[in-house]
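Apart from one protein chain that is not included, each protein chain of the complex appears where it belongs.
Think of it as A, B, C and D in the order they're written, each chain with its own count starting at 1.
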Amino acid sequence: MLGFLIRRIIQAIIVMLAVALIAFMMFRFMGDPVSSMVPEHATEQERAEVRERLGLDQPLFVQYGRFVARAATGDFGLSWRNARPVSTLLAERFPATAELVLVAAALSLVVGIPLGIYTALRPNSFNAQMLQFLSLVGISLPTFVTGILLILVFSVWLGWLPSFGRGEVVDIGWWSTGFITASGLKALILPSIMLCLFQLTLIMRLVRAEMMEVLRTDYIKFARARGLRDRAINFRHALRNTLIPVITIFGLQLGGLIAFAIITETVFQWPGMGALFIQAVNFGDVPVMAAYLVLVSFIFVVINTSVDLLYASIDPRLRVDDAGPAGGGH
Amino acid sequence: MMHPDDRPLLEVSGLRKSFDLSKPFINRLIERSERQFVKAVDGVDFTIQRGQTLSLVGESGCGKSTVAKLIMGLSRPSGGSIRFEGTELADQPAGKPAQLRRRMQMIFQDPYASLNPRWRVARIIAEPMKSFATHPDPGKRRKEVDRLLEFVGLSAADGDKFPHEFSGGQRQRISIARAISTKPEFLVCDEPTSALDVSVQAQILNLMRELQRELGLTYLFISHDLAVVNYISDWIGVMYLGRLVELAPAAEIFAKPQHPYTRLLLDTVPDISMVNRDMDRPAGEVPNPITPPPGCHFHPRCVHADARCKAQMPDFIASATGHARCHAVQEGRLSPIAERAALRGAV
Amino acid sequence: MATSTLARVWHSDLAWSFRTSKTALISSVLLAIMFAAAIFAPQLATQNPFNIAELELWNSELPPFWVEGGSRQFLLGTDVQARDVYSSILYGLRLSLIVGFASVILAAVIGISLGLLGGFLGGIVDAAIMRFADVLLSFPAILVALLVNGIARGILPPSQHQDAAIYVLILAIGLTNWVQYARTVRGSTMVERQKEYVQAARINGISGPGIMFNHIMPNVMGPVLVIATINLGMAVLTEATLSFLGVGMPATQPSLGTLIRIGNEYLFSGIWWVVIFPSAVLVALVLSVNLLGDWLRDALNPKLR
Amino acid sequence: MTLLKVENLTVEFPSRRGTLTAIEDVCLTVAPGEILGMVGESGAGKSMTGAAIIGLIEPPGRIARGQILLNGSRIDNLGREDMRRVRGRQIGAIFQDPLTSLNPVLTVGEQLIETIQTHLKLSRSAARERAIDWLRRVGIPAPEKRVDTYPHQYSGGMRQRVVIALALCAEPRLIIADEPTTALDVSVQAQIIALLRKLCKETGASVILVTHDMGVIAETADRVAVMYAGRVIEVGAVADVLRAPRHPYTAGLMASIPRIGEKPDILPQIDGAMPRLNARPEGCAFNPRCPKRMEVCARLRPDLVADAQGEVACHLFSKELAT
Partner (left out) sequence: ETLRFGASADIYGFDPHGVTSSYDNIFVHNIYEPLVRYSPQLDIEPALATHWEIIEPTRIRYFLREGVTFHDGETFDAEDVAVSLMRAVHPNSPLRGNLPGLVDVEIVDDLTVDLIMSGPSPLLNNFLTNIFIMDAGWMRENNAVEPIDANQGEEGFTTSNANGTGPFMVESRRPDSQTVLVVHSDWWDEPQHNLTRIEHRPISSAATRVAALLSGEIDLIQPAPLQDAARVEAAPGVRMLENPGLRTIMMGFNLTDTLNDGNVEENPLQDIRVRRAIKHAIDMDLIQERIMRGKSRNTAALIAPEVPGFAPELNERLPHDPDLARELLAEAGYPDGFAFNVNCTNDNYVNDEGICQALAAMLARVGLEPRLVAEPRQLHFERAQAGQTDMFMLGWATLPMLDGFSVLSAMLHSPEGSYGTWNPGQYSNPRVDELTQAIAVELDDEARIAMMVEAFGIAKEDLAWLPLHQQPLAWAAREGVEIYQSADDLARLWTVRINR
């Protein structure tokens, strides 16, 4: 287990170094960092000075090393767009994205898993087939279209829910939360529905496929042959084995949610990191893009590593380091 | 064991193969575990004379298939030598040198996996001829394919079909047709009938005997079914955990099994002629090949084992019937058994 | 021979399951119509919406023809730039499908090659490819596509953005989607590689590439087809999303996503036709592709047969 | 007195190429405490018969005809819940692959306890006691410790022992063992078969032992039923069927099995292969391969007829009866 942990962490570090390399390359080769920092009429002499000050005259790997060292402390310099430290910009927006993603993730799990189980257990019932079809519609609907429709119906026509922003938020330390005000909670509803819809259908389909797969296995057949009750078979035997792979996929999906938040945040004017990132892409604001990339990858890597560890601790086959006696058979 | 009249077609000596099953470096570092190897084949010696059949038997995982793959060049030996007509093949990959490899072919166990499901039968059979350029002309090649198909008991029209349109036995015939298409002299057959039904097994075994007679083939035959081995072989080698524990002429080995493992096998194999024999014979299980018992690998299951067996690996030396790897046999601690013959007579 | 092949295809399980599946039939008919519409867009359209010279501003914002004020010349109305919505949809569909197909092909080619290579060679090559794939896989496609897009924009001079947009999109989407192919192909390749027909080929002196492409590749293409179909839907969606976010096709060469983005700004002004029709077509397109993919996956899954 | 009586059991699979008949008019009886061997080539319908008896035919398969009586009462038409009560309690099952028969995420003990508690009114601790006891009975060393371990920590042979414990722990009257040793080594196979036989003797359970290994049948079974192409074509005492088979298929089959100690120049063989489900010939399914084929064989399907030596479905014998 310890070996597994360390291996995963080393892998995670390598991944982060690779991501940092991409971010660094973006800095180095997208636009000229010098020209954005010196006055327009600067002489070549002045440019060279800036270049030296920024260390751009050093060998690439030295520059990369420095970049990594600075990135590790969260220092990505100033945004080209609005001359504020990128780390501050991201930190300000992080809570908004995090709360949105968390709510959407919870929603997609809480709704997706039961629906997946239901459709797997009654694959031929009308309801299940309807759900299966709807889930296809769910993954076929462009999320931005869903978002637009939600706004049109619930904000414009019915006027029930706000069409943009986070509502009122309360600061708890540096974290600003919308969870504890009525308007904050109301503002969360539409965006999190839009964000979770795709993941929800994905999880439902995943659980369904995985569960149907498990229900076909020999040990389920054997469990039936022992006359176990359906409930025990479905929820004790099948569900456990279904959810183990679902955990891994869900880890990946969480990453997907963070990425899809870009669209949701754009549609709902949600003041999160995704909106910041899309602005940066539009503006070619490399420091923000690079920092977002590094931060988001860091989150992914942390999630994925912990999911792997979780997986390893849930699945007894992986829990014990020794694989046990080799089985016979061909 | 040597037939003086002729130089052996295949000589295998000291053949070894180990697979690295070590955990990743970091894990070994942290857990201070050693590198782990499976000695799948651990010093195997035998020779096969032209036109004869040598069979290898043994339980699953004892290394039979690995020997076959080593001989065919599908896997590189960790040590030892494989000589075909005196030419060393141990360091040659599969298919090389073409002139020699053309004369060695193989038939596999699984009739479903051994034919490419996306290829038509004619193309499958023609592939070796094309690759080894024995029939460079496509027209002639196709004729040869038709001939081969009929030779193994199918019809020429079957060449246009896909493998899934055939039954298991028919597929094994196609495999055989492919194997003999380059006119080889030596065939390695890795459990060619163990996936087939008994009635079909008889057809294939007969076909193989017929081929041997007509084409003068030499076989290395691998099986875990002692009865099949008995039917097809001239010589039989019994393997246990990577080692050859006994090698003797087929007739002798069943009549006078030397090694205790051979005896155990003969005892436990269900026999159609032994109606309602009491099968409850404590025989243990094959140990984990990663950590085989020291000394003689078989000693934990052996009733005759003593301290020496636990400590020292016996050599593979001549026995009453052939060769055996057993201290007890060598020390004469084992009585020759007549028990088995008696049992058979009882039914 | 040809007829017998045809007959064989017609009687195959796949064809049978196709013939008897209502969803497969309906969705493929829908798809066929949309493909035809895309291919014959220049013939079917009443206007070339990409040719700005054809836009006559005084025709702007006309409603669909059945609504009062609409004109038969512009079946589904026009947008603010007097772009005929009907023609724009045809051309946009064409763009979406081109981007979809091209990126799927790109992804498939990269993924299959790398998957075959990794699965067949194993060892360090495999480890390198797969670690790389893992990294990429943990990044959602849309994010990678945005990044590739952002980088391309940074590198290319602005006047080329428009012309390069479609290639950038194809690249961005293609580069993000190959991982799935690579993983699947690698997995199947590792299974196939162990199979005895491959060993037989090696015994017969067939070279590595020969085995990889002649023997293994045809046998790992089944799942690839399924992935490709499902991916096509995803690629079309990704393209639309990028265009919606304003980093995809430019307004002068609108894809379906761009049309929706433009229309979205006018949604509350009562000019609903600019956003509704392209959205409907986009959803219909992706839905039928997904329905087909879903059916294909079930039909090709031996366990379900 | 019979424990199980199967009459004219027919299982069909509706499919696009019409209805496939997997097994047809299968008739069997099993006496209490008896071991009935069932042999036949792959696809002959052995597993399907077993599945039908235990009520686990996978949809869209269905029992089209016939009936299954256990202790004289029909079980083929029981409701879902009633049939569930029969399974495990009345009829147990053992499948081929011990590697996949156990749920990997539950301990062996949990699986045993759950099964015991489902069928017997026992407290959890009593069930646990019993589980440990069963592990001991199937020969697992140190069962008190092993009860809390996971299946992957067992070797193949040990796992099959656990499977046997699971099948027997609710003390069913009948065990359907579908190729319980095919995945095991010869030396382990002998132990497993012996264990099964011993335990059934102890509990008085009957066994239907499905296998295609004649040797196993010979050494284990009391009676044997031979299946061919979905039908039972011969039933009789093991010694009779092995030594004096009457149906030409059985005869051919027996002859084609190589035996230790005999080395004929050429093995007697049956040409051809068993027909596929959708290509079963008219009349006797074996007639195209039969060396003693008669004109009637291609027309008329012989019924399974009982006589003093057993039962056989062959015109050779029905004619004898007629004359």
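Quick notes on this one:
Heads up, the rule we're going with is that contacts are C-beta pairs under 8 Å (C-beta built on N, C-alpha and C of every residue); 3 or more make two chains touch, one makes a residue touch a chain.
These figures come from a predicted structure and were not determined experimentally.
Across the complete structure, the visible chains that the omitted chain touches are A, C. Interface note for the absent chain: among A:P59, A:G159 or A:G173, the touching residue is A:G159. Only one of A:S135, A:S176 or A:S192 touches the chain withheld from this view, namely A:S176.
Although one chain is not drawn, the whole complex shows that of C:L90, C:V148 or C:I271 it is C:I271 that touches it. Only one of C:V80, C:M221, C:A284 or C:L300 touches the absent chain when the whole complex is considered: C:V80. Mapped onto chain A, the footprint of the missing chain covers residues 37, 40, 50, 53, 75, 77-78, 81-85, 88-89, 92-93, 96, 151, 155-156, 159, 162-166, 169, 176, 267-269, 271, 275-276, 282-284.
Although one chain is not displayed, its contacts with chain C can still be listed: residues 51-53, 55, 57-58, 60-61, 80-82, 157-159, 161-162, 250-252, 264-271.
In the analysis below, only the chains that are shown with their structure count from here on.
The centroid of the Cα atoms in chain A and the matching centroid in chain C are 24 Å apart.
Centre-to-centre separation of chain B and chain C, using mean CA positions: 51 Å. Annotation for chain D: residues 155-158, 185, 188 touch two or more other chains. Counting partner chains per residue, chain A has residues 325-326, 328-330 touching two or more of them. The residues of chain B lying in touch with chain D in their complex are 59-60, 167-170, 197-203, 205-206, 209, 224-228, 230-231, 250-251, 254, 264-266, 268-286, 344. The touching residues of chain A, counted against chain C in their complex, run 11, 14-15, 18-19, 22, 26, 29-31, 136-137, 139-145, 148, 152, 156, 213, 216, 252, 255-256, 258-260, 262-263, 266, 277-278, 280-282, 284, 286, 289, 293, 296-297, 300-301, 304. Residues 69, 72-74, 94-96, 98, 101, 104-106, 108-110, 113-119, 124, 127-128, 131-132, 175, 178, 182 of chain B are the ones touching chain C in the complex.
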